[in-house]
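Up next is subunit A:
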Amino acid sequence: MSAVLSLADVHKSFGPTAIIRGVTLNVPTGERHAIIGPNGAGKSTLFHLISGRFPVSSGTVSLHGRPITGLKPYEIYRRGLSRSFQVTNIFPRLSVYENIRCAVLWALGYKYAFWLGVDALRSVRERAEAVMTSIGLTRRRDVQAGVLTYAEQRALEIGLAIAGGADVILLDEPTAGMSRGESEQAVQLIRTVTQGKTLIMVEHDMSVVFGLADRISVLVYGQIIASDTPRAIRENAAVREAYLGQAVH
Partner candidate 1 sequence: MRSLVIAASLALGAAAAFGASLAQADNLKIGYIDPLSGGGASVGEVGLKHFQFLADEINAKGGVNGQQIEIVPFDGKTNPQESLIQAQKAIDQGIRFITQGNGSSVAGALLDFVAKYNDRNPGKEVLYFNYAAVDPVLTNDKCSFWHFRWDANSDIKMAALTNFLKQRPAVKKIYLINQDYSFGQSVRTQARAMLKEKRPDIEIVGDELHPLLKITDFSPYIAKIKASGADTVITGNWGQDIALLLKAAADAGLQTDFYTYYAGGAGGPTAIKQTGLSDRVFDIVEGNANDAPASAQKTEQEFRDKYGVTLWYPRAVNEMRMFAKAANEAKSNDPKAVAAKLEDMKVEGFDGGEIVMRKDDHQLFQDMFVRSFGPLKPGQKFDEEKTGWGWTTQGRVAGKDTLLPTTCKMERP
Partner candidate 2 sequence: MSEGAILSWRSWAPWVALALALVLLPRLLSSGSSLTMMSLMGIMIIFALSYNMLLGQTGMLSFGHAVYYGLAGFVAIHAMNAIAQNKWAIPLPVIPLIGGLAGLAFGILFGSVSTRRGGTVFAMITLGVGELVASSSLILRSFFGGESGITANRTKLMPLFGYKFGPQIEIYYLIAGWAFIAILAMYAITRTPFGRMCNAVRENPERAEFIGYSTQTVRFIAFCLAGFFAGIAGALAAINFEIMNALSLGAAQSGTVLLMAFIGGIGLFWGPILGAILVTFLQVTLSDLTGAWMLYFGLLFILVVMFAPGGIAGWLALHGPALRSGRLGRLLPAYALAAVPLAMAAAGAILIVELAHHMLVKASSDGSLVHVFFTTLDGASPWPWLAALALLGVGAALTRLAWGPVRSAWAAVHAASAPVDGPAEAAVVPPAAQGVLPT
């Protein structure tokens, strides 16, 4: 199995502070990969480096075998990598439908077209409706995204990430702040919408992680100290010492 996403010795510093200190990681196609680690380990920063929100200080990130370091977020997206955010990051004054529709436009090739009526594009409508159904927001179609409940906004957040049909999906703490019931639903949702795709997620909730992930990497102080199957990670002494010991509920 070839690696769809690979990081080679990636570093990131903010001023004198090194946040990511040499991360090397290969994620094969179709894998569900979770990144865990204590607060401040640099998990979200790592996502920002992969998705192009921050430039890396050194090292290479490759997608489908081609380097994407230094590319703009939209260029990386166009190569098939899409992501969600830890802090809900949606279009608050657009309706749910509009939110999703915006996220499918590029993938369906409409780009910057200012000569086509968007309401009459059947493919766009159908795809957007399908996405809304899959994230369970059809009922809330015309509600402004800003007034949705928190869980609904999180679902929309995931919806925006998957709507374009990218084959590599990065989810940054998709269940953050959810109740247990809500996060069980979220796991179900994530499972269905990422069917057949490569998923990389940052997650704190260990039940979510162990329920979803094929493989887990443990990030501590900007370095991956272990990367293995859930079972192996559970039994890894270093991980236990560095992290799991305190984090498991």
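Please note the rule applied: contacts are C-beta pairs under 8 Å (C-beta built on N, C-alpha and C of every residue); 3 or more make two chains touch, one makes a residue touch a chain; residues count from 1.
On the choice of candidates, all candidates are chains of the complex that A comes from, given by their letters.
Fair warning: this is a prediction, and the values are worked out from it, not measured in the lab.
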Subunit A in this complex: which of 1 or 2 touches it?
2
What part of subunit A is in contact with candidate 2 in the complex they form?
51, 53, 72-74, 77-78, 82-83, 85, 89-95, 98, 101-103, 105-107, 110-122, 124, 142-144, 147, 160, 163-164
